[in-house]
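Coming up: chain A.
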Amino acid sequence: MIRLLTRDLRLAIRAGGGFGLAVAFFLIVSILVPFGVGPDRATLAPVAAGILWVGALLACLLSLDRIFATDHEDGSLELLATSPVPLEALVAVKALAHWLTTGLPLTLAAPLFGVFLSLPPSGMPWLIASLAIGTPALSMIGAFGAALTVGLKRGGLLLSILVLPLYVPTLIFGADTVRRGIEDLGPMTPLTLLAGITLGAIALLPFAGAGVLRVNLR
Partner candidate 1 sequence: MSGDGLLTLRDVAVARGGLPVLAGVSFAIAPGEALVLRGPNGSGKTTLLRAIAGLQPVDAGAIEADPDAIAYAAHADGIKGTLTVAENLSFWAGLFGTDDISRALSAFNLVDLADRPAQALSAGQKRRLGLSRLIVTGRPVWALDEPTVSLDRASVGLFADAVRGHMEMGGAAVMATHIDLGIDARELDLTGYRAALPTSGAFDEAFQ
Partner candidate 2 sequence: MPDLGAYALEVGLAYTVSIALLVVLVWISVAQARKAKASLEQAEGRLKDG
């Protein structure tokens, strides 16, 4: 399975912009917001946490439909299904590869963008913590959505409609952690709930994703 992961990461790098794509999109979102909302700190600071989280979420969403589509088009998805690697592991590894190429770089770049949006410094550690814990859930739920829509025409649009509602709990708890972290109102509660969702997603969704892949490969 590690071989599958290394292959996917090598493909992401070779295909160019593997790591940078999501961060670039996130950067653009973080820059566009002040143009839209106005530069002064008073308006930006309170909404910074939410915008950073929505930006990270959309950056994850963008690269979801490529998770299985390339393998589906060149036939390797079928061959992988008949290989000793169980489909559940395949879905989990694909989600991990997606997280490494989008979730992780976003988490590392977030503080910089936080400065753009004048996020109070007291919120920075909580921003990193919530993204580090929350983005794996985004990748795992996204991998399930990608498995659901692999092989469908116009699958990309459908994928967003199906996956965004599933992102709501993660978004609420993630952004809430940062907001509470800024005013120090006990951010640990939403953070632990966020961790709960992530662990639940990682534990259960590979099976749902594998079930769905089997149906789509029929």
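Here is the rule we go by: contacts are C-beta pairs under 8 Å (C-beta built on N, C-alpha and C of every residue); 3 or more make two chains touch, one makes a residue touch a chain; residues count from 1.
On the choice of candidates, all candidates are chains of the complex that A comes from, given by their letters.
Predicted model, so just to flag it, every value in this text is computed and none were measured.
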Subject >> Options 1 or 2 - which one, within this complex, touches chain A >> reply: 1
Subject >> Touching residues (chain side chain A, partner candidate 1) in the complex >> reply: 3-4, 7, 10-11, 14-15, 71, 74-76, 78-85, 217-218
